[in-house]
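Omission of a single protein chain aside, the complex is shown with its protein chains in their original locations.
Then we have subunit A:
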């Protein structure tokens, strides 16, 4: 039997399976619901629909994609990975890199009938609607039920939209498969894979329902449904570029899977929290700058203000709060993880004898932390300004988002930022020193985070989050410096007292 004959026979057997008929039936019944809605809206609004309203709505519907298509695709994806990860196959393909391509081919061979059935049902469902090659009146009208409005503005022809949607599926499903296959090669653990799939599914739901528009690009549905993508990316091609960049990155990673990478993994494992942290910071800054595009005459200093606005008891919003938590408490956590914790754990009599006093020991590593914090604040400012400049922000020496001179903004960001970070570190150190348990430091960070929520620190007794730039709207930066300086002096005094108590016999 020739190779292609065998292949065609196999695929035909797969294609006429009962499961595709059942999936087709579900898609058909869902299309009936969509059709009813389209007809009702068209009648109320007195607008004419056409075949593309039904066809494109069915292949773009986020509910259908999240609750029906993604679970099916995840099932095929995991099945294909688990079945193909076999020693007989691995030894024949010769490397994990080639195995991932092999597995991707098998995945598409098994999944392509789904896309075919979906496409067929979406075209079939349009029967009975007026046929046209152009957008309908309905799809060109802005209405809360019309999910095709943005698409009709992005594409000249609905047929191109239809083709672009399937191209998006091709890229996104391939990317998903490659990422999952890489994870399986690295972990070789089926439970981990199932857990990640479940998390992906849950995140798809949360991302669709709860993520605000500014960070909607993180939601998986944005990369599955062109209609959702069109609401996030302007121009829409940005969505494709993001998927392509990730795809190229993953493909570039594949050769490393076959290297004897024990040492590399140890290094990467150790640095993983740091890499994640830097990525989150850059993504947050990028996303804030992107959201500023709606304003005209934005400067690089506005980007700094918006990125590190933070929150105050009077002015609270969740996104600036979360970003403050990630950037500043994230750094404190990392400093605790990599430096503070080690220093406290490794403190023994030999160290005390070597340094002759606890204060000298304290300053031996505190000096390092002071330099890190100063460099960190400098790096944050530079990255924000450079990114903003690249995005087209004005480099003039003024800010439009707050009515304060640049000198005060810069002073507040650097001086109060520095004092606030030092205070956090001292506080964490005091807790670690007293408790001798690193878990209490994490609890302390959590308490500080909670203290920033509205209604908790109303009287401002706890000096937390005072480096938020939003404070400049109601306070002078110099009064904030005074508060933070006092807080630091008090906390240093407590450390001095604790050291004296520790050496008493």
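Here is the rule we go by: contacts are C-beta pairs under 8 Å (C-beta built on N, C-alpha and C of every residue); 3 or more make two chains touch, one makes a residue touch a chain; residues count from 1.
As a working rule, contacts and distances are computed from a predicted model.
Asker: The chain dropped from view, which UniProt name applies: "Spermidine/putrescine transport system permease protein PotB", "Multidrug ABC transporter ATP-binding protein", "Cation acetate symporter" or "Acyl-CoA dehydrogenase"?
Answerer: Going by its UniProt entry, the chain not pictured is "Multidrug ABC transporter ATP-binding protein".
Asker: Going by the contact rule already stated, which one of A:26, A:72, A:89 or A:370 would touch the omitted chain in the full complex?
Answerer: The single option touching the absent chain is A:89.
Asker: Please pick, from A:259, A:434 or A:482, the residue that touches the omitted chain in the full complex.
Answerer: From the options A:259, A:434 or A:482, the contact with the absent chain belongs to A:259.
Asker: Using the document's contact rule, name the residues of subunit A that touch the chain not shown here.
Answerer: Residues in contact with the chain left out: 1, 3, 6-7, 83, 85-97, 102, 258-260, 262.
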